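Missing here is one protein chain; the remaining ones are kept as they sit in the complex.
Per-chain residue numbering starts at 1, and chain names A, B and C are given in the order in which the chains are listed.
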Amino acid sequence: MTDAHCALDMKGITKTFPGVKALSNVNFSVKFGSVHAVVGENGAGKSTLMKVLNGSYPPTSGTIRVGGAEVRMRRPADAQALGVRMVHQEINLVPDLSVAENVYLGRMPGKWTLLRRREMVAKATAVLEELGAAINPRERLGNLSISQQQLVEIAKAYAADPRIIVLDEPTSSLSEHETAALFSILRKMRDDGIAIVYISHRLKEVLQIADEVTVLRDGSMIETRPIQGITAAEMISLMVGREVNNVFPKSPAAIGAPVLSVENISDGRHFRDVSFDVRAGEILGLTGLVGAGRTEVARAIFGLSQLTGGTVRLGGRKTAVRSPSDAVKAGIAYVPEDRKGDGIVPAMCVRENISLPILRQLSRLGRISHGADRALAGHYVSQFAISPPDGERRINLLSGGNQQKAVIAKWLAAKPSVLILDEPTRGVDVGAKAEIHNIIGQLVAEGMAVLMISSELPEVLGVCDRVVVMRDGHASVPLDRKALSEERIMALATGEEVA
Amino acid sequence: MRYVSLALQYRVGIILGLTLIVSAMLVPGYVSATTLSLGLDRAATIGLIAIGLTVLLIAGQIDLSAGSVFALAGIVSIMLQPQLGILPAAAAGVVVGMVAGAINGALVVGLKVHSLVLTLATMLIFRSIAHWITDSQPVTGTDIMFSLALAQIYLDVFTVRSALFVAFILLLHFWLTRTIPGRNVFAVGSNAVAAEESGIASGRILFFGFVFAGTLAGLAGVLQSLVTNTGSPVFGSTLIVTVIAAVVVGGTRIEGGKGSALGTLGGVLTIGALTVAMEFQSVPAYVQQVVSGFILILLVVLDRTVNTRRKAAADRPAFVQGNPIKQGGSA
Amino acid sequence: MIEKRNLLYVAAAAMLASTGLAHAKTVCYVNAADSHAYATPANEALQERAKELKIEILSLSQDFDVQKGTEQLNTCVARGVDGIILWPLDPQAYIPGLARAQQAEIPAILINSPMGEEAKPFVTSFTGPDVYEEGEMAADALNEALGGEGSVVIIAGQAGNGTTIGRVGGFEDRLKEISSGIEVLDTVNADFDQQKALVVSRDLITRFGDDLDGVYANDDTMARGFIDAWKEANPSKPTPPIVGINGQKDAFESIRTGEMHATIVQSPVEDGRLAIETMARILDGEEVKDRLPIPLTVVTKENVESVEPAF
Partner (left out) sequence: MTDGVAGVAHMKSGDRFTRGSKAVEALSKAGLLIAILAVVLYGSIANAAFFSTGNFLNVLTSMSIVGIVVVGMTFVLVVGGLADLSVPATIACGAILSLGLQPMIGPVPSFVVAVALAGAIGLLNGMLVGYFGVNPIIATLGVGTIGLGIVQAAVGGVIVYGTNPASAELVKGRLFGIPVVALIFAAIAIVGHFVLSRSFWGRWTLATGGNYSAAEASAVPVRAVKAGAFVITGLAAGISGGLLGLTLQSARPLVGTGYEFSAITAVVVGGVSIIGGFGSVPRAIAGLVFVQLLTNVMVLEGVRTPVQGFVLGTLIVCAVGMDAALRKRGGA
C-alpha cells in the first residue's frame, strides 16, 4: 500500500478520558476509491474513533496521516479543511435555515462576508439532483421529513468535495428502498476516488457495500480484512469474541384471544383506516418504509397523539386512550424508538427510571414507598441481568443495550397486557440484541401480547408470528410469517411487484 | 386557510397597522409630523438596544444587563467630558458598552453558563459600578447647548437618535439576510452543535453577539445622556423588559434561530405607537401595562400556533411531499 | 369589573379629548408615579382642582423612571398642550425636553422637587416643598432632640433619586452649618420601602447597638420600618429619637405614643393644588413668582394635636 493510495492512515491512536481508556493503540487506514466498513459492538470505540478522525476529540497519543501527510486536528474545522466530512447518525442540521444553506453550512459562497445566495442555491440544486433527491433547496429544512433531512445531510458532505467521507449508521432512518439509492450514490463516490468510511450495525449492508472491514472491540482494533471471504457470522464472532449461533430465537408460545384490536383507526395525517389485532402470546410485527406511519400508529395507540377516527378495543372492551396515563391504566406499554430522546431520563438512576410510570402505585398519600421502589428495581436488574447490577447508577452511564433493558423493565413494572416495542434493537449490539429477543420471548410465553415495529426484515421474519406491512399510511392485513419472505414484504412496502 | 396563515406570518405588521389606524381615528392630533418625529425619537432608545438584543436572541442568548450598561456608558460619557471633550468622551462611553458586552460574552462562552443567570449577575455588577463611580448622584455634562442641538429635529422627521436607529435597523436587516456571518448567527441559534461541527466557530459568534449588544446598549445610553446632559445611575432600570417585549412582539423567537430586523422594527414601532396613543389619552400607567402585557402574550401564543401548524406539516411522511428519491432500485 | 371601568375611562378620555378641545385648555402633567403614598393624593388633588378650573389634564406617569419622563415631555409637546407641569426626578435630565417645550411656546412649571440652576431659563415657576429645606428642618429637629450631640444613622430613599439627594444633602449641610456635635454613623438606602427599611434597620441595630442615639429617615414609611425593627430587637426599650418626613397619619400616631420624635408635614394636597392654580394663572396671562413654596410644618409631641396629618 503506497502513500499515494492511502487516504487515511491512523497509527497507534490512544484516547483516554478521565478514568477511561476509550481507544488503545488503534491502527486504521483507508484507501482512496474504496469503502471501508467499521463494525463493533456499542462501546467498542467506533464513535470515539470517528470523533478523533473528525477533529472533535484530539487523540491522547498516536499519529494521523491524511493523503500521506501527518496532520493534527483539534477542531472539526481542521478536519474539514483536510477534506474529511462526517455524516452523523442523528440528523445534525439547522432546522431554521434553508436546505441550500444547510448544504453549505460553514462554507457558504461569498466575498467579503457577502453571501452569494443565487450561486449557493444553484450549486445546491446541482448536488441534490446528482444525488437524485427531489428537494427544493429554498425550503426551510425543518419542514422536511426525516429521511429527506438525512439525504440533505449526505448532500452536505458530498457537496464539500471531500477526500474522505465518514458515514455513521447512515441508513438508520432510511427505508430499504432509500438505502438502495444511497448505495448507488456511495458506489459512484467510490468510483470518483473518494475514500468512504462506513459504520454500521447492519452486517448485511456491510457485506453489500464495503471493500474492506475493520472490527473494533473494547477500544482496540481486532482485525482488518477484505470483504471477500468474510461472512456475517465471522464478523459477529470477531465483534463479540465468541460465537453467537441463534441471533433470532423464536420460542413458541400458545396464542390466545385478541388483547388489543384496532379497527379503522386514522389520525387524519399520517395513517388511515388501519386495522389489526394482537393476540395473547403473540408477537405481531409492524413493518414498512420509514414514514409509512408505523411509529405514528404506535404513538396514537399509546395516547401520545390523538386519533381522529376508528376504535381501539382492549380485551374486547372499547377504550379511549387520550394520554399515556390512560394507556398505562388500560394496560398498554410503549418502548419508544428514540431511546435517548424518549426512553430515559439521563440524570436519574436506573431505579428512578424503572419506577417512573407506576410511581402513583408505589406511593401512599403522595409519598413514594422507598422499599417498594428499591425492590422493584432490584427485581428487574437481576431478572434482565442489567449490567452493572446497581439500581443506583445513573442510567446514562450504562451501555445502550442495558439502557434498553431498563426501558423495557420500566414498562413491565406497569404490568401491561400489551407491549408495543418500537425498533427495540436499533443501535444495540449483537449480544444485547439476543438478550432483548430472549426477554420478548419470555414475555409472550407468559401470555403477553406484543406489537413490535422493526425495519430489519430478518428480525421481523425471525421473531414475529404475524406481520402487518404499512405503506403510505395504509396497513395490510396481518400476514402469517410462514407465508412471507423479505422480497414479499418489500413488495408490499413499496407497492412494487417482484419480478 | 392560506390567508389565515399569511396573516399570522405578518402579524406584527397587522398589529402595527391596526394600532395606527385605531389611534388615528380615536386620538386627536395623533397624525402629524411632530408626533411621528417625537414618537420615533422615543422609540429610538428602545430600538437601539433592541437591535443588539435581536442578534443575541437569534443566537439563542439573552442579555438582561443592557439597562445597566445603558446607564454606565452614559455616565462615563458625561464624566469624561471635562477631560476629553464631548465627542471623545462619547466614544469612550460606547467603548464601555463594548467592554461590558465583551465581559458578558467571555463569561458566557468561557464558563459555558446560561446567559440568563450570567447577565442577571452582570446586571447587578454594572449597576453597582454605576452607583459606585457616581456616588449615587446624577452627573451633569459640560455643555447643555450640545444637548439641545442633538435633540433637534431634521427634515421634519428625524432626530440624530432616530436616524441612527433607522439606519442601523436597515443595516441589520441586510446583515442578517445577506451576509455569511449573519446566516451563521441563525445556524448557531437554531442548532449550535450542528453549526460547530460544520466548522462555524459558534463561541466566537456568541462572543461577538454579546459585544454587539453591549455596544448598542452603550450607544443608546450615551445618546440618552448626551440628549439629557445627564448621566444617572438609575437610568434604564426598567428598560430591558420593554426591549425584550418589543423584540419578541417583532416575532423573534426567544429560544433562538428565528427572527428578523424588520420584525424588530415592527415590534419597536408597535410598542412606541401604542404608548404614545395611550399617553395622548392619559390612560393610567397600570392600564398601559395590562394592554402591553396582553399584546405580548397574544402574539407569542399566535407564534406558537403558527409553529405547531408548521411542525405538523414537517411531520408528514415523505410521500406526501413527493417521493424524495427519483431513482434507485427496489429490493 | 375592573376592565369595565378602564374601558369607560378610555372612552371618556377619548370623548373629552375630541369634544372638549375647543373650549378647555389642556395641561400636561408629568407626575412621579400613579401609585405612591405621597404622589397619589397629590395627583388627585391636582386633578380635582383642575376640574374646578375647567382645565383638562393629560396625566402621564413616570413610574419613578427619569428616562421615561424625559420622553413623556416629548409626548406633551407633540400633543400640543397649553402648559406642562413636571414632577422632576433629576436636576438636569429634563432640560432638552423643557427647551423643546419653550420652542413650542408651551409654559412649564415644576411641582414638588426643584431642578438645577441651568433649568431656570426653561421653567416659569417651581411650586411645592423644598426637599433640601426639609432636610435642613429635620437636622434642626434632631439636633434639638439630642441636645446637639450623639450618633445617628440616616435611612435614605432610593440612591440617585432627586428627593433622596435633597433630603440627605440638606440634613448633612445643616448639621455642618450649625456646627452640631451630631455624628452620622452611616447612610443606608432603603428605597422609600418599609420592608427594606425593616431589613436594613435590623442590621443597623445589631451593628451599632447602644451607640445609636437617633435616626433620620427620608420618609415616614421608612421610619416605621425602623420602629418595627427596634421593637423586635428591644421589646422593652424606648426608641431613640426618630425624625421622619411627610407627616403621614401613622407617623402622627407614633409621635403621640412617643415612638417617633418628629415628622415634617408636607401636604400632597396643597402641593398638587398649588401647581395647577399657578398654571391656571400663567394660562390667564398673569405673572407668577419663580418660587412658590407650600408650607412645611415640623410636628412634634407639642403640636401633634393641632396639625392635620398630610395623608
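Descriptive notes on the structure:
Rule of thumb we're sticking to: contacts are C-beta pairs under 8 Å (C-beta built on N, C-alpha and C of every residue); 3 or more make two chains touch, one makes a residue touch a chain.
Predicted model, so just to flag it, every value in this text is computed and none were measured.
Just so you know, the chain we are not showing touches A, B, C across the whole complex. The missing chain, though absent from the display, is touched by one residue of A:264, A:387 or A:485; that residue is A:387.
Only one residue in the set A:126, A:233 or A:345 touches the chain that does not appear here, and it is A:345.
One of A:26, A:154 or A:327 touches the chain omitted from the figure, and that residue is A:327.
Considering the complete assembly, chain B touches the hidden chain via residues 62, 107, 111-114, 116-118, 120-125, 127-132, 136, 241, 244-245, 248, 254-255, 284, 286-290, 292-294, 296-297, 300-301, 304, 308. Interface with the hidden chain, as seen from chain C, comprises residues 2, 5-6, 34-37, 40, 159, 186, 188-189, 193-195, 198-200, 202-204, 206-207, 209, 221, 224-225, 228, 232-233, 250.
Hidden from this view is one chain, which touches chain A at 17-22, 42-48, 51, 89, 168, 218-219, 302, 304, 323-325, 327-328, 334, 336, 338, 340-348, 352, 355-357, 359-360, 362-363, 366-368, 387-388, 393-394, 396-400, 410, 414.
The rule is simple: only the chains that are shown with their structure count from here on.
Chain contacts here run in a simple line, from one end chain through to the other with no loop closing. Summarising the inter-chain layout, the chain whose CA centre lies farthest from the centre of chain B is A.
Distance between chain centres (mean CA atoms), chain A to chain C: 70 Å. If you average the Cα atoms of chain A and of chain B, the two centres end up 42 Å apart.
Residues of chain B that touch chain A in their complex: 178-184, 186-187, 189-191, 193-201, 257-258, 310-319, 321-331.
By the touch rule above, chain A contacts chain B in their complex via residues 54, 56, 75-77, 80-81, 86, 88, 92-97, 101, 105-108, 110, 113-115, 117, 132-135, 142-145, 147-148, 151, 156, 176-178, 180-182, 184, 269-270, 290-293, 472-473, 486-487, 490-491, 494, 496.
Looking at the complex, you find that chain B touches chain C at residues 26-29, 32, 34-35, 38-39, 41-42, 45, 131, 134, 136-138, 140-141, 144, 147-148, 150-151, 224, 227-230, 232-239, 276, 279-287, 290.
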